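Here the complex is missing one protein chain, while the rest keep their positions.
We call the chains A, B and C, going by the order they appear; numbering starts again at 1 in every chain.
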Amino acid sequence: MTYSSELSKLIEEFKEIDDKMERLEMVFDLADEVNLLPPQEWSDTTRVVGCQSEAHVRVDVVNACVNLESGADSKLVQGLMGILTLAIHGTEVAEALKLTPDFATEMGVLNTLSPSRSNGFRNMFDKVMREIEQIQGD
Amino acid sequence: MTYSSELSKLIEEFKEIDDKMERLEMVFDLADEVNLLPPQEWSDTTRVVGCQSEAHVRVDVVNACVNLESGADSKLVQGLMGILTLAIHGTEVAEALKLTPDFATEMGVLNTLSPSRSNGFRNMFDKVMREIEQIQGD
Amino acid sequence: MREEFPILQRKINGYPLVYLDNAATTQKPASVINAMNDYYANSNANVHRAVHTLAGEATEGYESCRTALKERFNTDKAIITSGTTEAINLVAHAWGRANLSDGDAIILTEMEHHSDIVPWQMLAQEKNIELRYVPVMEDLTLDMELFESAIEGAKLVCVVHISNVLGVCNPIEQIVSIANKHGAKVLLDAAQSAPHQDIDFKSIGVDFMAFSAHKMCGPTGIGALLVTDDAFEEMQPFMGGGDMIETVSIHGSTYQTNEQKFEAGTPRIAEAIGWTEALNWLSSIDIVAEHKRILESARWLANKLRAMGMNVYGRHDDHDAAVVSFLHPTMNSEDLAHLLDARGFAVRTGHHCAQPLLDRLQITGTLRVSLYFYNTHEEVESFVEYFSEILERFA
Partner (left out) sequence: MREEFPILQRKINGYPLVYLDNAATTQKPASVINAMNDYYANSNANVHRAVHTLAGEATEGYESCRTALKERFNTDKAIITSGTTEAINLVAHAWGRANLSDGDAIILTEMEHHSDIVPWQMLAQEKNIELRYVPVMEDLTLDMELFESAIEGAKLVCVVHISNVLGVCNPIEQIVSIANKHGAKVLLDAAQSAPHQDIDFKSIGVDFMAFSAHKMCGPTGIGALLVTDDAFEEMQPFMGGGDMIETVSIHGSTYQTNEQKFEAGTPRIAEAIGWTEALNWLSSIDIVAEHKRILESARWLANKLRAMGMNVYGRHDDHDAAVVSFLHPTMNSEDLAHLLDARGFAVRTGHHCAQPLLDRLQITGTLRVSLYFYNTHEEVESFVEYFSEILERFA
């Protein structure tokens, strides 16, 4: 599939890094890319289940475009959220729904993480996509 | 410890045989050495427990000497009984009680057999010795 | 194939090992041994909920076993246990204790292994449940007429797929269809069939299926229970501890909702990795053709033994296992087994954990030759040759 130029650039950047530490650092840095959903707004409906740590997302559609707010107590998890933000926040719903979690595999970001963390990413991705579909369906 | 000349001869004979098959054959042949306790006289009191197969012994003291009758549905087990018969049948009680099961280890007869069979031999030996002691104690 | 199994190089009392005790346990190919070795030498760690690389590798290794089981047997739920016995006890405790009560009936057969009898006897005693045993007939098959009349009011049927004594394969499709008609669940003891057949759990239609790795080229200490989603939902936790919980507080606990709910404590990690390789190995051979080949050898052996005056207990139909149980008319089986061992032949004697079946046959044990895929017809021929020699010399 084809990605937005921003996402493509990110994928390339990731691929170039060999050192795990540096890749983690990059994910950490991406934590700043989220539209922060502050802890006081975390609730059972925003919670991503199956994550080791607290991870919360809120999805909306504004002007036919995806609006994603998110936050986590782990900076790494929030970094993953940042990546997802770059991938779909502000894009048209139809476009966003084309995305599969493969992009994260392609980036090599998932095998930087422990299996439970990559499952967490998968759960977050699924929750976000499900909610976009739902809103669109309403 | 010192063994009767008959037992010593047997131990030497056994030691000389390398082939397991031949050793088993020798044990088979020794099955004829028992004073047969015929199956119709087998009972719970004569049974050696912990043996895989039916194995029965009856011990008595006649003129201060051990009288051992035995029989089994396995010829190998009865062969072991034959060896014990050669070792203690007709010997004085005091002499018989000196015997330890080591002689069978020394003969190499036990490691010819499976562990459960050699446990069976051990149980038989213990039962016979216990009963001799008991009769003597009475 | 034989060169893949290191133990087949072994000499016993100076003679090449001829391993004919496969219904008790099978030998392991080098790939299985090496996989476990490799795990311990390179990836050993505790699984689940951990971040470091080794823990990730161990978790993937452990879970790969579940994936392999699901693929090979076509099932949605595969609970990893320590073997067939624990798998059946798991059904008795997790499903039986929660779903059966006073006055209910369970159907067993006289052909069951002790592992599929004793757990039910215990449950029957505790809960006042009736056990009904389907008799074995003269022709060594189950009395299906009596089964049909016994099913009335039964909640569970526990049946062995292939008898470990007779090799007889039971008509599971027929049993399932009768049981279904009466709303009874079916537990299949597949300890002897999973190693010899391709079984499709969903299409065979049973609710529970139990088997062991060690009888299918895998390691000791591991087995599985396959369960339908419906039956899974009816199961209550069995053993409590780490890994099977979601949350624990001093006021109570909540449990996992997937198979881990029944896998308390540190799991059998190395064993799961070894079993995965064994399943791979089985997938790499043509098991239908191989089964046909060894069954032919078993038939040949059975006929030879009959001709030598032995009583053979088995029929060797196309789906039966390559198992030949027999008795010499007078000679003690263990004596024979000792003599066979003297020349490297490994066979089993005794009650094979199936005393009710032997009671029915009015014997106390058999001498059993059981073949697996690495056995050759030459081995079986040499068995017959040497066995005749023994009879000439000792009978």
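Criterion: contacts are C-beta pairs under 8 Å (C-beta built on N, C-alpha and C of every residue); 3 or more make two chains touch, one makes a residue touch a chain.
Model, not experiment: these values are computed from the prediction.
Within the full complex, the residue among C:1, C:50 or C:144 touching the omitted chain is C:50.
Of the options C:104, C:271 or C:320, the residue whose C-beta touches the omitted chain is C:271. For chain A, the residues touching the absent chain in the complete assembly are 19-21, 24-25, 28, 52-53, 73-76, 113-114, 117. For chain C, the residues touching the absent chain in the complete assembly are 6-7, 10, 12-13, 17, 19, 21, 24-25, 27-28, 32-33, 36-37, 40-46, 49-55, 82-86, 88-89, 92, 110, 113-115, 117-122, 131, 133, 212, 214, 219-222, 237, 239-245, 247-250, 252-253, 264-271, 334, 337-338, 340-341, 345-350, 353, 355-356, 359.
By our rule, only the chains that are shown with their structure count from here on.
Placing every chain at the mean of its C-alpha atoms, the farthest one from chain C is found to be A. Here the CA centre of chain B is 39 Å from the CA centre of chain C.
Separation between the centroids of chain A and chain C, computed from CA atoms only, is 46 Å.
Among all residues of chain C, none touch two or more other chains. Residues of chain A found to touch two or more other chains are absent.
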